[in-house]
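For this depiction, one protein chain was excluded, whereas all remaining protein chains were kept in their positions.
First chain written, first letter: the chains are A and B, and each begins at residue 1.
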Amino acid sequence: MKRRLIALALAAVMVLSAAACGKGGSKGKTKLEMWCIATESDSNRKSYELAIADVTAAHPEIDFTWESFENQSYKTKIKAAVAADEMPDIFFTWACAFLGDFVDAGRVYCLDEEYKNWSKELDVKMLTNSTYNGKHYGVPTTMNIVGLFANMDILKQVGYTEVPGTYKEFIECCDKLIKAGYIPFGCAGKETWCVTEYLESVIEKSAGAEVLNDIFLGKSTWNNKDVADAVDTFQAMVTKGYFDPNGMALGNDEVKANFMKGKYAFYMNGTWNCADFAKNAEFFPKVKVAEFPVINADKSQLGQLIGGPSDTLAVAKSSKNAKTAAAFAFELGKEICHYGYLDGCGLPAWTPYYDTSSVNALTRSVADIVANSNFMVLFGDTAQSADSANIYLSYVEKVYGCQIDGKGFIAGLAKDIK
Amino acid sequence: MNENEIYKVKKTNPIIKPIIYTLLTIWTLINIFPIYWMFTFSLKDNAEIFGDNIAGLPKNWLWENYARAMTGGKMGIYFLNSIIISAATIVLTLIAAVMATYAMSRIVWKGRKIMNKFFMLGLTIPIHSAILPVYMTLKNLHQLNSYQALIIPYSAFSLAMAILICMGFMDDIPKELDEAAKIDGCGIWGTFFKVIVPLMTPALSTIGIYTFLQCWNELMFANVFNSRTQYKTLPAGINELFGTHTTDWGPVGAALVLATFPTLLVYVFLSKKIQSSFMAGAIKG
Partner (left out) sequence: MRTSDITSDKNRKKEIMKGLTIAAFLAPALLLFVGVLIAPIFMSTYYSFFDWNGMGSRTFVGFKNYAELFTSEDFKFGLALRNSLLLAVLSVFIQLPLSLALALALGKGIKGERGFLSVFFAPVLISTVVIGQLWLKIYNPDYGLLNAALRAIAVEKTNDPEGNVIVLKTLEDVLVKWSGDVKDVLWLGNQKIALGAAFVPILWQYVGYHMLLMYAGVKGVPVDLREAAMLDGASAGQVNRYIVLPYIKPIIKISVIFAVTGSLKSFDLIYVLTNGGPFHSTEVPSTLMISLMFLRNRYGMGSTIAVILIILCFAFALLIGAAFRKED
């Protein structure tokens, strides 16, 4: 009897709350909904919260709601939503191929019209990755590059006060580190995107940024000897023991924790890590960031970087208030960029209009590197279409695990990627 | 009692007993460890979790991890949602299963065996393969982002097992009772409500518990079919604590404890009931 009562009570609660939820929302206001991946423990959470507070305060006529999801499950979720044409008005997306599929499916609202109002603050170059057939579909927020982070405490042990600037010195430094019993690099083999942070830099600095970029964008094939040689260079670093052999079984969280504990001298990863490093008062004074040195000066030069604006907000074509949503997305993107930069989560895609002196020193050195850059190749797993990117990642894993060499890498990719 | 003692012919080797106990104790430790680990991990910071002290007791007991996991009282909402969705799923599964079983076990008609086999297909379908089709269907019915969005799929996926269990129980109810009811003037419906349903109560708890286990920890559907905080379940909510480039593991651990301990507590108090339900389900099935 008791059980039945409980069941009845629960059923009643359910019906009541379902009814109550149906009525929500205030009259006369324009409703806008947003999905993003700024979850509670994401480094971007704070900038999203602050930006949303600002923008909603400035627009009392808009009834704005937002939800955040974990990265991996968000990919499943947003794809299912696009397939069913059930996206929220504004949604977070990665630029290039990820958004490109949605654009191809005809689900994304074109932002050309709205961009005219913001072109002074947002350089058109920043829209390259979210432009398809000459039309703009995304609002970039922050941008990030791959940085070579160094634990200066460890480098001091082998006699360096700066990160070595040339490739020769860099290799000498690594050899000295090994001799002294330190592990030069930490890299998470379980998450192959972490391996690409190293490999892509090596390829870019050996074969040149343009070559790599053309390959990623499908303008030329993987069948390129320079790439094969660069892959061999990278693999030589692995076989010489520059990388933590246990890395193959570690995830990025674990590798990063190891780096901050002083297990590795270098850690190559996205510059979004600056925010985390800056938060750790004990570790922060030890860390410096630099650009990966040039390997082949004939083909590459300093200033060629991996990275670019990828975090993007887009507007659904199916939105009832697409025009309002577009304006709102631009304003929000600008503010997320503002607070994200001040927090050290990334570099501004938008021209800063505020005092940037409070930005942490690490992020500021990244900004200097970017200011001197002349070519940026977007991360390979973002730049290529979903299918190609995953084929690419599985070959990169094989390179890291020394299952294939440079020749095998280019031959395999040229064969498998259509 | 005495008789048994006298007639016992072979005595078990005295060494065997201690060996069995040792093995059982080892297996006990292996099975208790995760619970201990989860609890201590929820009170540590990242440095301890990642290497300084994985298995030991926390150096500083970080109770604030729990406060952080509870931010904004969202865990409370998720918890309530999980309970509402599980409860409704159980009710719906029970109604559908008992009715269908009645039609297939008590009413004689051609094709009832085949119908039963048809339902048993459900035991073999991987839930993940249905995500996009179910999503599309829910969308067309305008049922996304609601409690139903999970209640309906969960019930459907629990149905096969529920019918299997029900069949076993219902076959045990003597057919004479039906006939007696018929003589008393009960129709099919009357027999169902006055005779069958009251006698099926033990099966109901079995199915209820089985169904509960099915939906309490489910993540994939929970994440894709519901987008609003007001409808999110515990697993989807916990998943939200993971960040892209940063993850504070302590609060995640705390959330895991908050999600698991109620089940475990209920289990400790009801273990006999739960076990017997499982057993009943198995034997009858």
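Here is the rule we use: a contact is a pair of C-beta atoms (placed from the backbone, for glycine too) under 8 Å apart; a residue touches a chain by one contact, two chains touch by 3 or more.
All values reported here derive from a predicted model rather than from experimental measurement.
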{"item": "Visible chains in contact with the missing one", "value": "A, B"}
{"item": "Candidates B:Leu43, B:Leu62, B:Ile84 or B:Ala97 - the one touching the absent chain", "value": "B:Ala97"}
{"item": "Among A:Lys135, A:Lys190, A:Lys279 or A:Arg364, residue touching the chain not depicted", "value": "A:Lys190"}
{"item": "Selected from A:Thr351, A:Asn374 or A:Ser394 as touching the chain missing from the view", "value": "A:Ser394"}
{"item": "Missing-chain contacts mapped onto subunit A", "value": "75-76, 79-80, 82-83, 101-102, 104-107, 189-190, 192, 241, 245-246, 248-251, 254, 258, 385-387, 390-391, 394, 397-398, 401, 403, 416"}
{"item": "Positions on subunit B where the hidden chain makes contact", "value": "4, 7-10, 12, 17, 20-21, 23-24, 27-28, 30-35, 37-38, 49-51, 54-55, 92, 95-97, 99-100, 102-104, 107, 109, 115, 119-134, 136-137, 152-153, 155-157, 159-160, 163, 188-189, 192, 213, 216-217, 219, 235, 238-239, 256, 259-260, 263-264, 267-268, 271-272, 274-276, 278-280, 282-283, 285"}
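Everything that follows uses one rule, which is that only the chains that are shown with their structure count from here on.
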{"item": "Whole-Å gap separating subunit A and subunit B, where each centre is the average of the chain's CA atoms", "value": "38"}
{"item": "Residue ranges of subunit A touching subunit B (in the complex, touch as defined)", "value": "7, 10-11, 13-14, 17-18, 21, 35, 37, 39-45, 65, 67-71, 73, 76-77, 80, 83-84, 86, 88, 253-254, 257-258, 261, 270, 272-273, 275-276"}
{"item": "Touch list for subunit B against partner subunit A, complex", "value": "46-47, 50-51, 68, 71, 83-84, 87-88, 90-91, 131-132, 135-136, 139, 144, 146-147, 219-220, 223-224, 227-231, 239-249, 251-252"}
